[in-house]
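Take a look at chain A:
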Amino acid sequence: MKYIALLVIVLTGLGGCTEPNKKVVVATAANVQYVMQELKEEFEKESDTEVEMVVSSSGKLTAQIREGAPFDVFVSADTQYPNEIHKNGGSDVAPRVYARGTLVLWTLDSTAIDLSINRLADKSIRKVALANPRTAPYGEAAVQAMEKAGIYEQVKDKLVYGESIAQTSQYIASGAADAGFTAMSVVLSPEMKGKGHWVKVDSSAYQPIEQAAVLLRHSEDSFKAQPSRDFFEFLFSGKAKAIFRKYGYSVE
Partner candidate 1 sequence: MSDTPLDISIRHSLSTAQGVISMEVALAVKPGEILALTGPSGAGKTTLLRIVAGLIQPQSGLVRYGSEVWTDTTGQVLRAPQRRPVGFVFQDYALFPHLTVRQNLAFALDRGQDEGIVDELLRAVELTELAGQKPAQLSGGQQQRVALARALVRKPQVLLLDEPMAALDRSMRYRMQDLLLDLHWQYRFMMILVTHDLAEIFRLADRVARLEDGRIAQVGSPGEIYTHNQDLSEEPLLYGEVLSVEVADDQLVVLALIQQQVRRLRLPQALAPQLTPGRSFLLRYSLETPMIELID
Partner candidate 2 sequence: MDPEPLWLTLRLATLTTLILFVIALPMAYWLAYSRFKGRSVVEAIIGMPLVLPPSVLGFYLLLAFSPSRAFGQWLESTLGLRLVFSFPGLVVASIIYSLPFMIYPLQAGLQSLPASLREASYTLGKSAWTTFFKVLLPNSKSAILTALVLTFAHTVGEFGVVLMIGGNIPGVTKVASVAIYNEVEALNYDAANQYALVLFVVTFLILSIIYTINNRLLRVRHPA
């Protein structure tokens, strides 16, 4: 009897989970989570729609969306993953670029005032962190910037790869790596502000890090179709652009 009662409790509990979520669910790439938090608050203020963020890496979110995860909007940290979803039929509308990321070079060592890409070749710097260039646009940009500066070959053996911008930032912020490349949104985030020393990498040294969002098909047939579209459009509003700028992104 006890077991049956337990089973009933478990089943009713599970039943509760399948109830449709009234909030707009936004799959958010980990490295835009800080700015998205502020955008979410702003959006909720001006509409009566609630927004729920699911934060993970763009790759994992993409895999989950492909397998039918109940997300309404996907805010990626690049353009490749949203394009992939669009191509696979996860979305009927093409992804749109909402901002461009800014690459920075960052070190915990606040005495390194003359921080620059060329300094990475110095002996005193033993490990340089960057996001995995195969999967993260910030990593790819970092490699381009080092190649442009002509030091990639010298720095190559010092490189350590974070699986995401968040982990890369952790490597730098913990001092495990002596310096590294990350997003400007990270060093401007409330958590990291004022830690160590950072400089912007010359934006002509790497291809623009375009970050795109896509409205997912999941939202279309539901009663959330309109609020989801509203939130998607909000990302391209003047108010949102101001917020993006505040976090170190460049917007048109």
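In this text, a residue touches a chain if its C-beta (ideal position, glycine included) is under 8 Å from a C-beta of that chain, and two chains touch if they have at least 3 such contacts; residues count from 1.
Inclusion criterion for the candidates: all candidates are chains of the complex that A comes from, given by their letters.
Please read all numbers here as calculations on a predicted model, not as lab measurements.
Chemist: Looking at chain A, find the partner in this complex that touches it; the options are 1 or 2.
Modeler: 2
Chemist: Could you please specify the touching residues of chain A with respect to candidate 2 in the complex?
Modeler: The contact residues of chain A facing candidate 2 are 57, 59-60, 62-63, 81, 84, 108, 126-127, 129, 132, 134-135, 159-163, 167, 170-171, 174-177.
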